[in-house]
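Here the complex is missing a single protein chain, while all its other protein chains stay put.
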Amino acid sequence: MDRALFPDGVERCSFGKFALWMGFVTAFFLFGLYAMILIFAKGIVVTGLDNYFGFGLWITFDLAVIALGAGAFFTGFLKYILKIDQLKNIINLTVIIGFICYSGAMLVLTMDIGQPIRAWFGYWHPNVHSMLTEVIFCITCYCLVLIIEYVPLILEQKQLNKIPFLHHLAHNMHVNMALFAGIGAFLSTFHQGSLGGMYGVLMGRPYAFREGFFIWPWTFFLFVLSAVGSGPIFTVLCCTLMEKMTGRKLVDFKTKALMGKIAGTMLTVYIFFKILDTWAWANNFLPSVGMTFDQMFYGIIYGKWLMFTEIILCGLVPAIMLITPSIRNNPTLLYTAGILDCIGVTLNRYLFTVQAIAIPVMPFDSWQFYYPNWTEWSTCGMIVAYGVIVMSLSYRYLPVFPQERALNK
Amino acid sequence: MKTQFSVAKFDQKLQERWGEVMEEKKQCKGCGGALPFVIGFVAAVIAGWVLFPDLIYSKKTQPIRFSHKVHQEQGMECSSCHTFRDDGSFAGLPNNESCMQCHADVIGTDPAEVAYVEKYAKTGKEVPWLIYQYQPDNVYFSHKAHESFECKSCHPDVGKTDTPPVYYENRLSGYSKQTMKMWQCERCHAENGVSNACHVCHK
Amino acid sequence: MKAKEFNIKWGMVIDLDKCTGCGACMTACQVENNIAPMVDASNKLRTLSWMLVYELSNKKAAPDAEIAYLPRPCMQCGNPTCVPVCPVIATDKNEEGGIVSQIYPRCIGCRYCMAACPYHARYFNWEDPIFPKGMEKTLSPNTSVRPRGVVEKCNFCHTRLMKAKDKARQEGGNPEALADGAYMPACAEVCPTGAISFGDIKNPEHKVHELAKGENAYRLLEKLGLAPQVYYVSKREWVRKLGDNYAATGKAGAEKKHS
Partner (left out) sequence: MGLDRRGFVKIVMGGVAGTLFTPVIWQSLDDVSIWSQNWGWIPRLNKGEVKAKSALSKLCPAGCAVKVKTVGGLPFAAIGNTANPMSKGGVCPICTGGAQLMYSPARVKSPMKKVGEGKYEAIKWEEAEAMLVEKLTPLKGQDGKIAAISGDETGTANEVLSAMLAGLGSTGFYVMPGEMFTATKGVKLMGGNGQPGFDIEGSDLVLMIGADALDSWGTTVANQKAFAATRPTGGAATAQYIYAGPVLNNTASVCDKWVAVPPTAMATFALALANQLIAAGAVSSAADFGDYKALVAKYTPEAFEAATGLKADVLKDLVAKIKAAKAPLIVAGASFGQGAGALDFVAAASLNVLLGRVGQKGGMTLLGAAPKAIASAADRENAKDAGSFLASVATGKATPGALLIYEANPAFALPQAAEMAKAMGNIGFKVSFSTYMDETAALADLILPAPHPYERFDDAMNPYGVSKPTYLAGKPVVSKPVADCKDPVDVLLAAAAKLGLSLGFDTYADVIKAKATALGGDFDALAAGGIWNGEAKGGALTLGAGALAKAVPVKTDEKAVALAPVTRLAYGTASLATPPANLVTLRDTELVGKDLFVQMNGATAKKLGVAKGNKVKLTSGSGEIKARVHVSEGVAANTVAVLLGFGRSAWDEFTKGKGENVYKILTVSDEAGTGLKVWAGSTVTVAKV
């Protein structure tokens, strides 16, 4: 019944099936929405956060989706600035994923602050020394950029595109996309870095604190690198998941492998520096504040296995896999490496958020445990559901994949 | 399909559209060009400056028509009633105890005085004066530190008034119209080389 | 990073050999700073205690066990890690005396400062302040009541400083050179054993000036370089050793390596 809205020359599942799927996802969304309303009404006392864990699942989730959404800016940068034309096959998808990730993260942030009504103070009374201010500015600006990048895609919807004005508008926005890609790349690089910087400047938290270059601690650069080392491959994973779910080919494997190569290269650079950084931290910084590597870990929940999983299994291993052409060109191995990579970066964000503040710095203090409760999980679920909804609608009605027609002939 | 398109063509389209608009405009005699815009603009400006203040502020009058003038004519200074205590804190508005030093019983002919004596002095209830410059709890203001300034450099000059000024209460924020804003404090501090550190004024 | 320096440095010297852990300082703090009583005060992860008394143990088995109590106010760090992180300048160290301010109407409740503070001196208002009926009549005039959703912390009872200055002005004294004892936070004032001394650490006429230089004086987590304005004193070495991490040297009071 909504066939007239489909992009040209592609097949989509029946409306009933689609409605069923949307209903399924919307249920998650509504559950999260309920939790969100509860949080706004009663305050974050309803969450599992506490005095020791001011930051928890939400911040981890934010950092992770922002890192994984980095495919948008980095691919845009490669496509529009470095003119790697092959990426046009996947660029639309990166934009949508980026948009979902950033807008979702912003929504989570408004829930996360104690006084959502004062959220705008970040602009009104900015503290230029705070990495968080930089994050607030860059993240909102970049979200605007992503909207600007996403709008022409919407305007290209078959029926909308029939309106001449919208058609021309979309086109002209496309023409100037390089400019936005440039701005986006700049903004995104900065706030990815600032997110790392947020932790790197915490003098009181030996797990996170790093020296650095000028005002930027090393984590600033490591976060940028890890984001670009995982964002592109996350897009590939999303694309592949969509292919599996819809049964249609959306992007050719060559492009995917290219994305894998890009991510792999950046991940290799990242993991090289990450290992160096960790080594220096454990051997120079920690002793300088009187602490030992062992003191950074505790039991199983805060065990060393986390760091080794992050750096070796989900860092070094996928890096090698992705830069080795023979492995990369095998779909199964490519996706495996991609999943490891994404887990690694998520784990990294978790460790910097939760482990970093769990460590008792005062010798008479004790380790505390943090368990996110249902409100936190369900609101994160809401963001995921929101993403799935946006993605589903985009896939069904927008010409996201330029290759789709050719690949499914 | 859109590859042939150019900016020039886009411009052309826009101009065509603009032409249509002009066409319509010609037909619409009653619209009178920019006039409606001007009317709307002027109306809004008038509404905003004249009606809005009435809308956002509710007017209140003091519970007792206190005449500063009469008291001043008796040779009283501001500081006769608005005193500093021994610990350097400022007493602000006088309480019954102070007022009743003279007004325990009616001594004049003013009905306001009679009202005061009947309603407050005799019952022991404090007068719920409206404070024109009431600050929120998070503000610490030291009158002692500002002693070198004249009262009227911040407060309404009520010394010569027979009737206290109308008290305007902001319906949204709940504060008086004359409540000094933070930027005013900060500006004066900056001009006088006084610290604008947060805790200088906040608690 | 260099610590911010002011002409006056309000500081505490807490004698841990005198602190019996009675809790009067905590209660006085709650009262002075209008912290609403908490029905479940046993959930330490959600309570507000600007002043918190920690229990330190020498970790020896009975009967050789020893304990000490360590009251922990905000350290008012010379180089506070909580201040530069605040995105909205709701906290600052910009006033003569070095007290780190926290402005509640400005705070958005992002809790970044809490993540930054290794002393856990900052607290988040999880709920609106609910006083049992009538108890709001006992609110202290010295601290505004905070709504839920903002972060708060000890400020050395800053309003007492302002009042002490006003008193000095009234008496013709110099508000910038208060006599020893003219300004005292509630905890120091109430402490029955006088374990908490308070004054201007830079002023030789204040007794904390010498006490902070004593051979057994130390600061918590000195090595992190936060330069707290709160000093502790104990003759017990094991107590002093618990003030910092000594993995590198194994000795208490060792020079810090990190700037």
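For the reader, a short list of remarks on this structure follows.
Letters A, B and C name the chains as they come in the text, with residue numbers starting at 1 for each one.
The rule we apply is simple: a residue touches a chain if its C-beta (ideal position, glycine included) is under 8 Å from a C-beta of that chain, and two chains touch if they have at least 3 such contacts.
Quick caveat: nothing in here was measured; it's all calculated off a predicted structure.
If you put the hidden chain back, the residue from C:R146, C:R219 or C:K241 that touches it is C:R146. What chain B contributes to its contact with the hidden chain is residues 24-25, 28-32, 34, 36-45, 47-49, 52-53, 56, 85, 87, 89, 91-92, 95, 136-138, 170, 172-175.
Residues of chain C that touch the chain left out of the display are 13, 15, 17-24, 26-28, 30-32, 34-35, 37-44, 47-49, 53, 55, 57, 59-63, 65-69, 105-106, 128-129, 131-141, 144-147, 186, 189-195, 197, 210-211, 214, 216-217, 233.
Rule of thumb we're sticking to: only the chains that are shown with their structure count from here on.
Set against one another, B-C and A-C show the most C-beta pairs in contact at A-C.
Set against the Cα centre of chain A, the chain with the most distant centre is B. One inter-chain figure worth recording: chain A and chain B are separated by 48 Å, centre to centre, where each centre is the mean of the chain's CA atoms. Averaging Cα coordinates per chain places chain A and chain C 39 Å apart. Those residues of chain C in touch with two or more other chains are numbered 89. Counting partner chains per residue, chain A has no residue touching two or more of them. Listed in rising order, the residues of chain A touching chain C in the complex are 43-45, 49-55, 112-115, 118-119, 121-122, 124-127, 129-133, 136, 198, 201-206, 285-292, 295, 356-357, 361-365, 368. Contacts from chain C toward chain B in the complex involve residues 89, 91-92, 94-96, 99, 101, 103-105, 142-145, 155, 158-159, 162-163, 165-171, 175. Against chain C, the residues of chain B that register as touching in their complex are 84, 86-89, 136-138, 140, 142, 144-145, 147, 195, 197-200, 202-203.
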